[in-house]
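With one protein chain held back, the other chains of the complex are shown just where they sit.
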Amino acid sequence: MREITYRQALNEALKEEMERDSSVFLLGEDIAIYGGAYGVTVDLWKKYGDARVLDTPISENAIVGVGLGAALTGMRPVAEIMYIDFIGLCMEQLNNQVAKIRYMFGGKCKVPFTLRTEGGAGRTLGAHHSQSLESWLMHIPGIKVVMPSTPSDAKGLLKSSIREDNPVVFIEHKMLYNIKGEVPEGEYTVPIGVADIKRTGKDVTVLTYSRMYHFCMEAAGILEKEGIDIEVVDLRTLLPLDMETILKSVRKTNRVIIVEEDCKTGGTGAEIGMKITEEAFDWLDAPVVRVAGADVPMPKSPVLEKLAIPDTKRICDAARKILNK
Amino acid sequence: MREITYRQALNEALKEEMERDSSVFLLGEDIAIYGGAYGVTVDLWKKYGDARVLDTPISENAIVGVGLGAALTGMRPVAEIMYIDFIGLCMEQLNNQVAKIRYMFGGKCKVPFTLRTEGGAGRTLGAHHSQSLESWLMHIPGIKVVMPSTPSDAKGLLKSSIREDNPVVFIEHKMLYNIKGEVPEGEYTVPIGVADIKRTGKDVTVLTYSRMYHFCMEAAGILEKEGIDIEVVDLRTLLPLDMETILKSVRKTNRVIIVEEDCKTGGTGAEIGMKITEEAFDWLDAPVVRVAGADVPMPKSPVLEKLAIPDTKRICDAARKILNK
Amino acid sequence: MKTDRDTATRLLTQMMQIRQFEDKIMELLAKNIAEGGSHLYAGMEAVAVGAISVLRNDDYITSTHRGHGHAIAKDGDLNALMAEILGKKTGVCKGKGGSLHLADVSKGNLGANGIVAGSLGIATGAGLSVKNRKSGQVIVCFFGDGATNNGIFFECLNMASLWKLPVVYVCENNLYGMSVSVERACAVQDLTKKAVAFDMKSDCVDGQDVLAVRDTVAKWVDYARNGEGPSFIVANTYRYYGHSRSDPRAYRTREEEKFWRERDPIKIFSNRMVEQAILSAEDVKEVEESVTKSIEEAVDFAMKSPFPEPEELYTDLYA
Partner (left out) sequence: MKTDRDTATRLLTQMMQIRQFEDKIMELLAKNIAEGGSHLYAGMEAVAVGAISVLRNDDYITSTHRGHGHAIAKDGDLNALMAEILGKKTGVCKGKGGSLHLADVSKGNLGANGIVAGSLGIATGAGLSVKNRKSGQVIVCFFGDGATNNGIFFECLNMASLWKLPVVYVCENNLYGMSVSVERACAVQDLTKKAVAFDMKSDCVDGQDVLAVRDTVAKWVDYARNGEGPSFIVANTYRYYGHSRSDPRAYRTREEEKFWRERDPIKIFSNRMVEQAILSAEDVKEVEESVTKSIEEAVDFAMKSPFPEPEELYTDLYA
């Protein structure tokens, strides 16, 4: 199968959905002429022009509000917030308006709105350009939260998000844009809300998503040589969580490690871990373990930045420890 | 001892700290002439005037930014955001600037800034005036998060918050302003970061805070008659969590129920529960149980609103169930 | 615009509906039959009624925390609105929204909002949608003087002007945002100056004069419909009640209140219509009586309606 980058896969998804449905349009900062800070929307403006690929002023709260207004009145907007670090500027519109409007209106409207953004550390950009804030979003009933780790998931999930009649926050990772992976030619989608067991294993269930998935796979390779066989579950969607897949794996391995890049306290692993503890306590041979980011703003210094997020060694150590090896 | 309301206790705290330290000043919407939407700052403007009790325009993001700028340059501001539901408007300044600035600057500044707000349901105000968003704040390293449940804690903790050289988000509850309780005359403070065992018991540890504390105490009374003896731990501070007190109680009762008003998924109970599971797994006779708010926007209808948050019955049921009674 | 008998009757009916609706809510709040907050529109009727009267049915509005008036004027069903405010199953939002979230997208009302300036983005986005769909619709976006200090207000006006969106921004300047006067909250007192920052056309109108509002808004709705872009209108008006029920109104004088009550939009309009012999005094009385009846019916309907079933807690969240 052909290999393309995560960036190209996202770009294809946007192009195909714009081609398929004339109500799809893009808005965001520097997405038109520039093609997006990370190049995801490259060439789309040339093809579709201002009416469908709209450079906005630096007005994050309005971008989200405008997206919502367009979604309520017949369009299918895809907005970009350049860094998830800026999401605080639009949390009001996202949390109060986008997520709640359908419920508040007694179900009498729909909100086919995709909000793309990216997050994560790795480029030593410092505390304002390296955050992982997905756990805030998991706490907002009314939206869905998608975080793909591979090019093929990225494409299939973005297409599904755009077709959703519910708001989706779609979070990419800055360190993944250049990774390559097999992506089928032609039309396909990946369903929202379905986790993917990307490596089956019998000893430990490792739940992860986005960039950390790749670290987990690296760890799996190392551990395999030591005779430790981990199952790597790529969650892909954080809200709603695919508890069926998760619990099935947990009942098989009886041990769980969650690998997340965000700050540990109040991070996604807290919810995932608690859900498992609630629903599969008797299947657990050990407490659920979190391998997570440090509870600090992201430091600039490359040496500190690496320490602030999980790495392969920490994942391996956690696996060895949970198996008492 | 004299009894005063939670509102009066807060007002006293503000007045005393303003008296004590001329760098303390208040800013927020409708806090001067009006005395605050919930009356917490009443009469302070008359006493101190515009220079120290400042009505602001409806500009939440700027309120927080301005508070920070003042804190960095020699003042000790206490800002009010009228409802925590509006916190989305200032999450950027709070998360990126207020919380991170000291760390980013290598420790070369301090941020003695208190941000007061209130939250919670109970007045059928609908989805934009009833939220409990404290779990977002728990996920922000660099701030402290305080949520008092009684008048005496409210006063003592607010005084401590104002004296802190770190940013504190101080969250009141709209249904508590009118409750009365004993409050000592004269100077005292309550330390941030210390939980309070408000009822000792041997059967189950119930961890809670803010309004839910009162529901838990009601439940304790009902359960007592059934021979169930719960220990009610009022967390008071959510960040940092007082794990010492929590774990001591857990090791005594071996059973934990967390009672929280916020939406369950990604709520505070997730983190608290996971921490306990991680640190005291072998002491637990049953999985940690969460009694939490429903994962929906707060509905207006009084009947639905009551269903959307925990009540005494649900707490009692959870206690009976965890004890198999 | 000329005012014929039908139009006059319609305008008068709507203004009286709003007034009596609000007076009734005040009563229900006092009796604790209505729970929760309600920010009442009494005194400001001419703005919503005048502005919305020039719209097509498929045009959109966005409203505010003080939204009963806009909802009624945008063809709102009195029964369903009253029921919504009481949190009943038969409410326009099935009892899930309440006073702060009255909405009826099918009638072009994109909703009240609990967040000051919270609807500005929605209105602007609807404008973008209309422009892209070339549907010829227009959006009227209502908000208060206080809202013009919130960041999103400026962000949206900039976008609307930049992209020439068909949105008429109507600022209901009732002199206060809750307790803080325009003088204490806005660095400019002439709010139309805020439009200068975006090269947006602006206008100012007596918000107690429904015909003046009508004429002014009509002009800018036409402008928008012709693709010439957005506009910013300041309507000077006053709310009769306090900001909410518990408001002692310490920030304003009883004299000021009296001054404005003498400029009552319903009185002004009905007197003028009678003077100009477009309506008779009996007509006015008839309208009033029929409105009273419809409001009583609405209260009756709402009070008799059941609350939502418990299962409703979890429905309507996702499509």
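Letters are used for the chains, namely A, B and C, taken in the order the chains are written, and counting of residues starts over at 1 for each.
Note that a contact is a pair of C-beta atoms (placed from the backbone, for glycine too) under 8 Å apart; a residue touches a chain by one contact, two chains touch by 3 or more.
Source: prediction; values computed, not measured.
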Residue, one of B:Val66, B:Ile222 or B:Ala286, that touches the chain absent here:
B:Val66
One chain isn't shown here. Among A:Glu12, A:Asp85 or A:Asp242, which residue touches it?
A:Asp85
Where subunit A meets the left-out chain, the residues are 29-30, 33-34, 37, 55-62, 85-86, 89, 123-129, 294, 296-297, 299-304, 307-308
With the missing chain put back, which residues of subunit B would touch it? List them for me.
25, 51-52, 54, 56-57, 59, 61-62, 64-75, 77, 92-93, 96-97, 101-111, 141-142, 144, 165-166
Residues on subunit C facing the left-out chain by the touch rule are 149-155, 157-158, 161-162, 184-188, 193-194, 196-200
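The working rule: only the chains that are shown with their structure count from here on.
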Given subunit A and subunit B, the chains that contact each of them
C
Could you work out which chain's C-alpha centre is the most distant one from the centre of subunit A?
C
Give, as an integer number of Å, the spacing between the C-alpha centres of subunit B and subunit A.
30
Can you give the whole-Å distance between the Cα centres of subunit A and subunit C?
40
Subunit B: which residues touch two or more other chains?
61, 85-86, 89, 126-128, 296-297, 299
Pull out every residue in subunit C that's touching 2 or more other chains.
93, 95-97, 101, 113-115, 118, 151, 317
